[in-house]
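Take a look at the following structure, please.
Note that this complex is displayed minus one protein chain, with the remaining chains in position.
As written, the chain order gives the labels A and B, with residue 1 at the start of each chain.
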Amino acid sequence: MNDRNRHPDNNRPRRGPSGAGSEGPSDGRLVEVHSQLSRDKDEPSEGFSLTPIFIVFLFCGFGFWAGLYLTQNSGNFAPSAFDLNAPKASLAGGPVAFEPDAAKGQTLFLANCAACHQATGLGVPGAFPPLVKSIWVTGSEDRLIKAILAGFAGEIEVNGVKYNGNMPNIGAGLKDSQVAHIATYIRQAWGNAAEPVMDTKVAEVRKAIGNRAQYVPADLLKEHPLETK
Amino acid sequence: MTQENRSGRPQGRPPEGDSRLTRTEVQLRGPFLLFFISSVIWLLAASVLGVIAALQQGSLAGGPFRDCEILTYGHVAAAQHNLFVYGWGFNAFFALNLWLLSQLGRFELRNGWLATLGGAVWNLALTYGVVQIFAGNQTGFGLLEFPREVGPVLAVAFLLAGFWPIVAFARRPTGHSFASQWFVVAASFAFPLTYLLAQLLILWQPASGVVQTIAHSWFVSNLLLLWFGASALAAVYYFLPKVLGRTISGYYLAPVAFWSFVLFAGWTGPAALIGAPVPLWLQSVGVVAAAMLIIPVIITAINFHGMLSTEGGWSRAWNDTTLRFVSFGAVAFTLFGALNAVFAFRGYNAVVRFTSFAAGQEQLLTYAFATMVLFGAAYYVLPRLTGSRWPSAKLVHVHFWATALGVVASIVALLVGGWQEGKQLAVASIKLADVVRAGSSWNYVLSVSAVLLLIGHVAFALNAFGMILKSSAPASAGRHD
Partner (left out) sequence: MKNLNSLLAGIFLAVAFPFGVLVISSQVQLGSLGPAPAEEGGPLFPSREPGLAIQGRAVYVSLGCVSCHTQQVRPAGQGSDIARGYGVRASVARDYVQQKPVLLGERRIGPDLANYGARAKDLNAVHAAIRHDGQFAFLYAGAKQEAATERAIALAAYLQSLRQDYSSPEAKLKQ
């Protein structure tokens, strides 16, 4: 290929002293030869060159990657998405920050918890402990989330009364946001007044405890001792 | 070093008499020399300011210029940056682009006085703007620091001074066109558009909130890539085949390089805003564009390095002053593209964000690539236009070694220093003051390299002005054929 493309005036001795001496091909010739080159690309003179194919594949790969990257890292093109690591978007409305919602929590509570703890949150004396004014509910977020996610089995004391608790791992089948809604509801209903629980916190705890069996209450209390009032 | 030393030859070609000047060159000689001389003067001014800024950087108390309001770092750095870009970069590329497209299109510049007028207005507006920066009248947006009334004047001056390459392309006699021509047309057409839109949205009718910042990032990437990048690529596409006397390897890929470069360059701006309070999708678009810019970089690497790698191209390039500078630039461009792609990614970018790293990347593009190519071009074009030799071979060597060492040292200091700084900043327990102290040895390197660059520029200016003075004395008589 080289030979054909060589300038005719290439053989002229051109030991050009540096600093501009060398006389290359005339400019008109330069343009013409190169213009010829780009037209002749379809008929390579010697054999088959892999370079173009390689480059085409490479660029297709780049294009594919670009599309992938953009769809995964653009926060649904929402004007309010600034942080890649922010809570992931719900499909509908872009990555709106999670809002713990006591109303949703109430619905979920009635469906999942009220059978034992009752809609009033007072539980059943002697069998199921109350949630109202219980430090187990209004105290440490971690302890509450762990209790909901993994459950526990053993003796616990709530508001001075002993119960032989057997809390199932009810949260294991619920989403982080659902657990957060429930926890927020029970922390704020019936005169309880504790801070809401975020879904990120639930996710964090879930990740920390993994798929664990029910707690023994003493272990749970070892990790998060009961707050004194 | 090489035979040029032994034979003492890097002195420009022997005077060949005025008949060698083509009609094209006779016509553009006046405006060319105006642009060139002013560019070199600005380059000297910028390098003096560069030394001052380097001495101040990193010193809380302001180094030797403490308590001097005019020479605060905020003034000196802004003035240096603007003088280097608008004073040196624009004037020099006005000259080179005009010469290049006139040559390639056999264009005779009949209305040279318009270009001269444009150059004069450009330089006057620039002087006014820089004085205003020192007086404390600046806007706070990098490379748009001049007070806003300068903007329209610069835009008009650009149309007068920088639009001729497009005319030359339109009037070219043959139907053929060459890669250099596309790149120069792109540079000359894209800049005024970008500049006017940016002026409008940032300074005259400011967009609300961070949209200003977004517009600014778009402007800066266009300025750096589509003016400096495209113009310098045009020069490499011309000088390598011209002086080596070969055709460009893989030239059929050059149109792909051109279009992908122009296509992606305009999108890379937001890559400089990763982590900033701008929507995530904008940041990601910037990352993707900066990564895709590797396509034209790969192709130009095939074009340039392929040509240099065959038949002893590198050693020939080393022995020719023009090619030595130009191929230095070509290598720098490949490096720039690779770094630009890698450090657009969030993981790396988060480390080097807000450090000197970005300045290092810019230095790689505007100095190691564009400026070195401009020097190489000057060694080729000036002897032709003035019809005389470079007065001193020694100064040519001083120029090359001082600028090459200076720029390599400064880029290493900015990049490596920036990386180290970023690594330390990522650890919250290391105090900022300790980070700054740990980087002080890099500041020392930066100061030395700023002095080296200044030495190189003085050598270049002495040589160039000496040649121009020598030729202009008996010039007026027999220059026309």
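Annotations
In this section, a residue touches a chain if its C-beta (ideal position, glycine included) is under 8 Å from a C-beta of that chain, and two chains touch if they have at least 3 such contacts.
This is a predicted model, so every value here is computed, not measured.
The missing chain, though absent from the display, is touched by one residue of B:T24, B:T116, B:T194 or B:T321; that residue is B:T194. One of B:S356, B:T403 or B:Q420 touches the chain omitted from the figure, and that residue is B:S356. Within the full complex, the residue among B:P270, B:P296 or B:G313 touching the omitted chain is B:P270.
In the full complex, chain A touches the omitted chain through residues 79-80, 82-86, 97, 195.
In the full complex, the hidden chain is touched by chain B at residues 57-58, 60-62, 66-69, 72-75, 77-78, 136-142, 166, 169-170, 175-177, 182, 185-186, 189-190, 193-194, 197, 201-202, 206-215, 218, 222, 226, 255, 259, 262-263, 265-267, 269-270, 272, 274-279, 282, 285, 346, 350-351, 353-356, 358-359, 422, 425-428, 432, 436.
What we mean here is this: only the chains that are shown with their structure count from here on.
A separation of 42 Å divides the Cα centre of chain A from that of chain B.
Chain A contributes residues 2, 5-7, 9-10, 12, 14, 16-22, 24-25, 27-28, 30-35, 37-38, 40-41, 51-52, 55, 58-59, 62, 65-66, 69-70, 73-75, 77-84 to its touches with chain B in the complex. Chain contact summary for the complex, chain B toward chain A: residues 4, 7, 9-13, 103-104, 106, 174, 176-179, 181, 238, 241-248, 250-255, 277-281, 283-285, 287-288, 291-292, 294-295, 298-299, 302, 310, 319-324, 346, 379-384, 389-390, 393, 396.
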